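Yeah, one chain of the complex is gone here, protein chain that is, but the others are all in their spots.
And then chain A:
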Amino acid sequence: NISININLPKNCPGTQSEQAGKVSSCEGCPNQKLCASGATKAPDPAIAEIGEKLATVKHKILVLSGKGGVGKSTFSAHLAHALASDSTKEVALLDVDICGPSVPRIMGLEGEQVHQSGSGWSPVYVEDNLSVMSIGFLLSSPDDAVIWRGPKKNGMIKQFLRDVDWGDLDYLIVDTPPGTSDEHLSIVQYLSATNVDGAVIITTPQEVSLQDVRKEIRFCQKVKLPIIGVVENMSGFVCPKCKNTSQIFPPTSGGAEKMCADLDLPLLGKVPLDPRIARSCDEGRSFLNEIPDSPAAQAYQRIVQSIQEYCSNNETAQSTT
């Protein structure tokens, strides 16, 4: 049993805010004096610790979207599987969706628990060269709700980065919840002493999705996070019976293609809808293995290849500077 030592008051203004330690909700909080003294606004020592800890992680990729339900976790999981199919590579998947951790199920790891050792928390291994960490592994029941405000979520993310014994990795993939809030700011801040290769942004073809994705792109620009490219999921459906294509989520404003053209961003690929993807995810199996010849799997493999190329170009660029 791992106890999580995060004791922040209910309406904590945030340890970095102007009001830290000074408002009524701070009364009685053990951190009050510290916050009021301004010490918490100094750079968090964890940032440097994480910088050191992750120095042996060659490539870090964040998977983002402005919108929920577009297939981020599905993509993150399968990116991890695809990269780990090269047995010489060490790959890890970190799930920082604290309220809705889907990664354990998609990776077939439901019910697994995390172990603590001398060198920190051990991630859960799917394969010899593929490990996963998620708050899902810290919850004892599938009904448990993580009803946490921002500061507590941030603390968890810090622990995931600082206290997990990842080992030497070729790739660390970080799956995020939708939005541009605590989780996203924290992951970027806590990784600020490391090299992050960039973000892959997931969308569906609809304007309602793209609308939110444009905000995510602005977020990346604001925090100077490079964008590897955009993936358009749920891009058309081929009826298994009559083989006609339907656009279930019509790209009324030109889809990701137009958005990428407008914003000068790479469109890494378009993945069609395939009922077998949902089934594989529910059963915790990689659809890249289950249906390798499907248009969806082939689209994924091409996208993964683009990401690998981007990362190795980064490697070359870094080693020549």
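Just so it is clear, a contact is a pair of C-beta atoms (placed from the backbone, for glycine too) under 8 Å apart; a residue touches a chain by one contact, two chains touch by 3 or more; residues count from 1.
To be clear about the criterion, contacts and distances are computed from a predicted model.
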Missing subunit (named according to UniProt) among the choices "Histidine-containing phosphotransfer protein", "NUBP iron-sulfur cluster assembly factor 2, cytosolic", "Superoxide dismutase" or "Acyl carrier protein": "NUBP iron-sulfur cluster assembly factor 2, cytosolic"
Option touching the unshown chain, where A:Leu94, A:Leu273, A:Leu288 or A:Val304 are the choices: A:Leu273
Of A:Gly51, A:Gly120 or A:Gly179, the one touching the omitted chain in the full complex: A:Gly179
Where the missing chain touches chain A, by residue: 11-14, 17, 66-69, 73-74, 98-100, 102, 105-106, 142-151, 153, 177-182, 184-185, 206-208, 211-212, 214-216, 218-219, 222, 237, 239-242, 244, 246-250, 252-253, 273-275, 278-279, 281-282
